[in-house]
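Note that this complex is displayed minus one protein chain, with the remaining chains in position.
All chains are identified by letter, namely A, B and C, in their written order; residue positions are counted from 1 within each chain.
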Amino acid sequence: MEDLIKKIREFADERDWEQFHSPKNLSMALAGEVGEILEHFQWLTEAESRSLDDKTLKKVKEEIGDVQIYLARLADQLGFSPLQAAWEKLEQNKKKYPTSKSKGSAKKYTEFE
Amino acid sequence: MEDLIKKIREFADERDWEQFHSPKNLSMALAGEVGEILEHFQWLTEAESRSLDDKTLKKVKEEIGDVQIYLARLADQLGFSPLQAAWEKLEQNKKKYPTSKSKGSAKKYTEFE
Amino acid sequence: MEDLIKKIREFADERDWEQFHSPKNLSMALAGEVGEILEHFQWLTEAESRSLDDKTLKKVKEEIGDVQIYLARLADQLGFSPLQAAWEKLEQNKKKYPTSKSKGSAKKYTEFE
Partner (left out) sequence: MEDLIKKIREFADERDWEQFHSPKNLSMALAGEVGEILEHFQWLTEAESRSLDDKTLKKVKEEIGDVQIYLARLADQLGFSPLQAAWEKLEQNKKKYPTSKSKGSAKKYTEFE
């Protein structure tokens, strides 16, 4: 992740994009890319979404790449790594969703957040 | 990232959440979390978004953690790592946005995707 | 819709919110609200989403109200009515998705857009 973040910084610096990369703008770009992922899945059944054809899989992988790039860039502009943020959040979730109460339930305990 | 993905798998397996974690559903959860990031930035100016107060920064970091978790889980369910997807996309973007043409322009060349 | 748009204008003017209601900001607020709708549906099956319990239905209705308000406000700030935009789009779609080719197909012809 650190290498990726550095590479993105270089990429943006070489193109003078720092001026556009405010956290506000990056959050919009992130959401735009996530919207593209949704468009691939919106008319599929859940089962179909688990077994994508090669062409769709390739495209979804590209969108996920975009989302990861913008997410890393957004976190970097705010001063931290998205991986570090994920680990901290996972630690919180362990306490929030104890195994005993969350098992197989989609009601109250199915979300990471 | 590999460690994070393994941890998320464990976390989900212990709670029997595999059944809910179809790529379709995970893409929705991802979008929901990104929506929460947007809500923090929507009324701020770009400048304000670059210098968040500590309380807001903490919350945004948590949302970014959630987004990273769902993104990693989504990619894992599709059989790859989001980091790998990001590197491949960055390689494509290098060709798509040559430095010479993209410099300081928000018109055609400001996007990673 | 015209009455709604006028009411929203009054509502915003009385609170001096015009300054915050740039199309850019409103598009973010719109997306944030749509994210809240997604969160209600993300772990439900399609069948479950067709028969919501009263409590969830009430909440989803509120979110849809928010989305409609922001959508009307966004369109108004850009100088048109969202209804008018919808009618024009529907007219375009008629040509794009002829009945003969689109019947029962989710592949290429299932989308309005």
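Rule of thumb we're sticking to: contacts are C-beta pairs under 8 Å (C-beta built on N, C-alpha and C of every residue); 3 or more make two chains touch, one makes a residue touch a chain.
What you see is a predicted model, and the numbers here were worked out from it, not measured in a lab.
Asker: Give me the visible chains that the unshown chain touches, in label order.
Answerer: Contacts of the omitted chain with visible chains: A, B, C.
Asker: Which residue, B:Met1, B:Ala31, B:Ile64 or B:Leu78, contacts the hidden chain when the whole complex is considered?
Answerer: Answering carefully, the residue with contact to the hidden chain is B:Ala31.
Asker: For chain A, which residues lie in contact with the unshown chain of the complex?
Answerer: Answer for chain A: residues 20, 25, 28-29, 31-36, 38-39, 41-43 touch the chain left out.
Asker: List the residues of chain B that touch the chain left out of this view.
Answerer: 24, 27-28, 31, 43-46, 106, 110-111
Asker: Since one chain has been left out of the picture, which residues of chain C touch it in the full complex?
Answerer: Considering the whole complex, chain C reaches the absent chain at 1, 4, 7-8, 11, 14-17, 19-20, 22-25, 27-31, 33-38, 40-41, 44-50, 52, 57, 60-72, 74-75, 77-80, 82-83, 85-90, 92-94, 97, 99, 102-104, 106, 109-113.
By our rule, only the chains that are shown with their structure count from here on.
Asker: Between chain A and chain C, what's the gap in Å when you average each chain's C-alpha atoms?
Answerer: 24
Asker: Measuring from the mean C-alpha position of chain A to the mean C-alpha position of chain B, what distance in angstrom results?
Answerer: Whole-Å distance between the two chain centres: 2.
Asker: Which chain B residues touch at least two other chains?
Answerer: 20, 25, 28-29, 31, 33-35, 38, 41
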